[in-house]
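Yeah, one chain of the complex is gone here, protein chain that is, but the others are all in their spots.
So, chain A:
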Amino acid sequence: MPQLNPSPWLLILLFSWLIFLTMLPSKTQLHTFPNMPSTQNMCKQEPEPWTWPWA
């Protein structure tokens, strides 16, 4: 089985961790989730009257 050939093992190990630690954090960490979930208000809010722009 060629996977058991020990010669590229160290290189594969080092390279895979290098990619894992350098390229992936920037791709993963920058995914932000901006909306903080809030609980629903119990009472319905009464809307204040506002002036229409064309009025």
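The criterion applied here is as follows: a contact is a pair of C-beta atoms (placed from the backbone, for glycine too) under 8 Å apart; a residue touches a chain by one contact, two chains touch by 3 or more; residues count from 1.
Rule of thumb we're sticking to: contacts and distances are computed from a predicted model.
Chain not shown in the complex: UniProt lists it as "ATP synthase subunit a", one of "Protein O-mannosyl-transferase 2", "ATP synthase subunit a", "Centromere protein I" or "Calcium homeostasis modulator 3". Considering the complete assembly, chain A touches the hidden chain via residues 1-5, 8-9, 11-13, 15-17, 19-20, 23-34.
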